[in-house]
Each structure stands twice: as structure tokens, then as C-alpha cells.
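Single-structure report; data block below.
Missing here: one protein chain of the complex. Every other protein chain is in place.
Labels run A and B following the written order; every chain starts at residue 1.
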Amino acid sequence: MSLLSVEELSVTFTARGRKDATAVDGVSFEVDQGQVVGLVGESGCGKSVTSLALMGLLPRKGVRIGGRAEFDGQNLLTMSERKLRDLRGSQLAMIFQDPLSSLNPVVPIGIQVTEILQRHRGLKGEKARKEAASLLDRVGIPDPARRLKEYPHQLSGGMRQRALIAMAVACAPRLLIADEPTTALDVTIQAQILELLKELVDQEGTALLMITHDLGVVAGLCDEVNVLYAGRAVESAGRRELFAHPTHPYAHGLLGSIPRLDAPRGEPLNPIRGSINDKIAWADGCAFAPRCDHYTMECLTGTPELTEPRAAGHQVRCVNPVLPTAEVPA
Amino acid sequence: MTILTNKADKIDRLAELTQSSEAVTGTSLWREAFRRMRSSKMAIIGAVIIGAFVLVAIIGPWVAPHGATAQNWRSEVFPNQGKFVGMRGENWFGLDHLGRDMFSRWLVGARQTLLVGVVSMLIGLIVGALVGVLSGAAATLGGKAGQRVDTVIMRFTDIMLSLPSLLLAVSIAAVLGQSLTTVMIAVGVVQIPIFARLLRGSMLVQGGADYVLAAKAVGIRRKRIVLTQILPNSLSPVIVQATLSLATAIIEAAALSYLGLGNPDPAVPEWGVMLSQAQRFFDNEPMMAAYPAIGIIITALGFTLLGEAMREALDPKLRG
Partner (left out) sequence: MSLLELDDIKVHFPVKKGLFFDRTVGHVYAVDGVSLSIEAGQTYGLVGESGCGKTTLGRAVLRLNDITDGGVVFDGTDLAKLPGEEMRAFRRRLQMVFQDPLGSLNPRQNIESILSEGMAAHGIGKDQAERREKIKDILAKVGLPSNALSRYPHEFSGGQRQRIGIARALVLEPDVIICDEPVSALDVSVQAQVINLLEELQESLGLTYLVIAHDLAVVRHISDVIGVMYLGGLVEEAPSDALYAGPRHPYTKALMSAVPVPDPEVEDRRERILLHGDLPSPANPPAGCRFHTRCPWVQETKCATERPPLLDTGDGHKVACHFTAEIEAGTVKQTLATGIEAVVGTETVAAEAVEVSEGETETGAPAADAPEKEPVTVPAQADAGAKEKTAAAEETEEKASDATDVTNETADVKKGTADATEKAEGSPKA
């Protein structure tokens, strides 16, 4: 059985005086031990809300959550706040995009790390401090003993993200959720952090749920990739399969529109037209239809089902997927 | 593949399903803020209170059942002069120690109170905004010389701010003598540094925004940048403050009147003065003080509610 299995997760924001906004509209995926699963999509696709829902970090008021998310057999969505709090930090951990705002600015790094060790592993005093230093050392922070006494603002962006990772892995969590962990960082620092995450997964068998908009990051890191659009997974496959044969018109278009460092110069990009605001409700049809070159009347009659038109395990939510024959313009 | 069947149908259906119907005429942020205000309970309550207050202030003197100074000597006030008479048929709030109808005085007093509040707020707003614009413009676009001008102005406002406001108002009133104008000027002057600092600070923030840089890059003249770019975007906190300071102005004016610096003319009662006069009888007749006090509190509450609602409506963070 999978470590985390999410089924038809949906999140609707029900602010008073406004129309209900569905951020996540039926997302399903599974994460196995030692596996890196990617949730990829642009802003507004619901990837971050998904992660917050899994961690139980959404406000209880004004949010309607549906579906199931089983972590080790327990449903995270219906779990009591206390039980969830115990689980967070010990078995579930999360890294955020902006390390500065996720660290307490007035408490030294050392205390923030030892606090977690105390709470979840019962380590005290000198022992906790030693363990904290070794954790910082482990994530590649030089001179950990000195760094423990420093405040978050004294560290650089890359170092802060490392400190955050150290806190996340302090209790050897079984599942690590990383929400755009490298987006705020420079490429050379991003490379360092990605290597570090890879290492953790390889050595500890930690499962990693990687949430990002960067297909390049996904290509190098994830085993399984779920492409999200407007709150639903539109394509899920192993990374090699997905990048070799993107089959949903959105995934296909996205890969065609990114300038690649290794692509020959001068070829114009093939952008996807419109913007994310041009969408229709999933209940009425395919949300991507207004931007899609392939859409037909069929696309506008209810939610398309997930099918496997290309290969087993390669799921695509599309009535007119991009198959080798369809790539030839009609 | 049925990709190209019925193109027209497809487009119609798509248009029907696409929710975002794009407005052809734009909605400015001011209008959007107003729309948010209308759906805010706080704003509505505040507006109703203020509306009632303004209505009373305008028509009060005409609808007052008795004159503000008319004394009712036939009543039981006469034998025991100086005793407050409670509510009764023709005098809703009773008679005061001089046999005057409290309700009528209260109605007439509302106008004075509103006048003091608005005028003193306007003194603070206009002078303060001028100082603030000068300082802010000098600091953001005036180069080194401008920054020096800004520093001088700001140190001066700092000095004004560091004086306790009531003390400052009392000293101004002491110099100018006892009158309603004195109260208005005293309360207004106290507000000047607040508005100046607020507008300048807001302008400094906006002055560093990308769109100001963009305007500079496009080659727009500095004066125009201040007027069309920085200033309109710096006004929201000032507008909020103006509303909120109406409340404080009314309270401070009442305090000055209470201290005996207000208008001594009994023909133009003012809530603060009424409060001050009621003080002598407070032990026996607390209700005499209660009417003007409640008037002041509710009015101040109305302006505060409206101000807070405005702050929320104008908050750029809520911009969708």
C-alpha cells in the first residue's frame, strides 16, 4: 500500500459575500516510500492548496474540504487537530517557498531546531543541541555550532532554506512536502538544494512530494509527475514517459513553450494562447478548452475522464489527446 | 477526429461557459473601494450614525421645540432654581439648572459640535497635507537639496508631535482667548503634524514603487509625477485618518470647551460646554451630563466605524 494516497481531494473557499471558489477540484495521486512525486502547474492550479490541505494548515472556517487523503491508513482530512499536530513534524514535514517567513525571526535557529527535537523526540539540553548541530551539518551548513546561535536574518537565502530543511528532517519524517522550495533561490543555490533533497530521499527513503512550477526541476528530481490545471490533474505519468510523450494538450503545449537552454536558437516558441483566467468550470467540460487547439464539442460536455491512451500507467484527462497521429495538423 | 465540426457552435458554447465576462468599461480602485464599503456592515452603521448626526446638526435649530436660551420660569424649576428636572411631556430631556429645555439645547449644540469637528479637521488636513506633500515631494524627487528640506520640515513636525496635544491646544487657546474659533484652531493645529507625517510617509513608500520609476523612465516631468502618480496613490491613509480624526476632533473640542475655553455665548450651546456646565450638578443629576456625553460618544463612534471600514476598503492588500 502507498504511504500517502489522495483520492478526489477538493478544496472550496466559501468566503461570505463572495462566490464559492474551488481551488482544488478532485485531485488524486499516490506517494510511495522513497519516491519523489511531483505536482506541477502554474499559479492558480491548486498545487499549493493541495499541500496545505494535506498538512491540515488550511483555516477551518470558510473552507470546505472533500475527498480522502490516507497517510499510512489514516485519513488526514478528518483527523483531530491534536493527532495531526503530533503527526506534523514527526512523520509529516513541510518546506515552504519563502524560508524567511517560515522561520521565527526573533528566535535563534538553534532554539527553533531543538524545540522540534524536544517536542517530537524528547531530546533535552546538551543532547538536543548536539543533535541540532549535526542536523545543520548534515544539510550542508558550515560551522553549525556558530550558526545555531544566529537569527534567521543573519543567514543567506540558501542557508535559510537549508535550516528549514534541517528542521523538517529533524525527526526523520516519512513524508516531506516541499512547496516550491527553490523558487526564491538563485540557480546555483537551487542546484545545491536539489542535490540535498535527492540525497535525503536516496539515503533515508523519505517520500517527497515536490510542488513546483518548474518543469526543469521536475525532470531532474521526480519519479512520478502529476500535471495540474485549474484544480485537477490533467496528466500523470512516470517522468521519462511524461517528458518523452506529453499527451494532454496542456502538458504538450507547456513543454513546447519553454525556452530550453539546450535547444538550437532561432526557433520560435509555441506559446499556449490566453491565460489561466480563460477557463470553464470542470463540471461543464474541460477547463483547458478555451486555450486548447484541439477542443471539440465533446470537450464542452462534462468533465473528461482519465484514460490511458498511450501507455499503461500514463493517465490523461482529455477527449482529444495529443497522439502521434494527431500531431499532424488536420 | 471531429476537431473542426461546427466552429460557430463551438465558439458560442465556449463563450457561454467562460465565466469571466470581461467588462468593457473599467472600474477604478476608488469605485471598487466604494463598492466594498457598501457591503460592509461597519461602514453602513457608521454612515447611518453620521447621517443622523448631520441631519440633526442641519435641521436641529429649526425643529427645536424651544429656544436655546428660553427659560421656563413657570415650572418647578423656579422655586428650587439650579435643580435639574427630569424628563417630562414637553421637555424630553428635562430642564437644566436655568430652566432651559435640554433637548432643544442638545439639538442646537449638535450643529456647533459638527462645525468644530469638521473645521478643525479641515485645518489639520489642509495645512498638514500641504506640508506633507512638500516634504514628500522634496524627499522622493528633490535630490540632495530636497532631502535637506524634508529633514528640516520633519524635525519641526517631530517637535510638534512631541508636545502633548491637549497641552498644545490649551496653550494656543490661552493665547487666542476664549471662543469657538480658538477651539477650532487649537484642535486643528494639533492635527497638522499627524497629517503631514502620514502623507509624507505614504508618499515615500509610493515614491519607491516601480510605476514611479517607470514614469521617470518614460520621461514625465517631476512635478507631474508627484501630482499624477505619487499623490493619488498616497491619499488612502490620509482619507481614513481624516475620518478618524473627526472623532478625535469632536472629543478634543469637547475637552477644551469643558475646560472653559469654548464659546461662552449661552445662545450657541455646544456639547462640550453643556458637559462642562453639567459638572456642577453631576452628584445629584448625572443625566444632565449624560445627554451631551452620549451624543459625543455615539458621533465619535460613527466616524470611527466609517474610518475603519474605509481603511479596510482601501487596503491595497485586498485588491483582487
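Simple rule for what comes next: a contact is a pair of C-beta atoms (placed from the backbone, for glycine too) under 8 Å apart; a residue touches a chain by one contact, two chains touch by 3 or more.
The shown structure was predicted, so the numbers you read here are calculated from the model rather than taken from an experiment.
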From A:Thr14, A:Asn75 or A:Ser156, residue that would touch the chain that is not displayed: A:Ser156
Hidden partner chain, touching residue among A:Leu57, A:Val107, A:Ala145 or A:Ala283: A:Ala145
Hidden-chain contact residue, picked from the options A:Val107, A:Leu269 or A:Ala311: A:Leu269
Touching residues on chain A - with respect to the absent chain: 35, 42-43, 130, 133-134, 137-138, 140, 142-145, 156-159, 186-192, 194-195, 198-199, 202-203, 213-220, 223, 238-240, 243-244, 250, 253-255, 257-263, 265, 268-273, 275-277, 291
Absent chain, residues of chain B that touch it: 23-30, 209-211, 213-221, 224, 228-229, 232-233, 316, 319-320
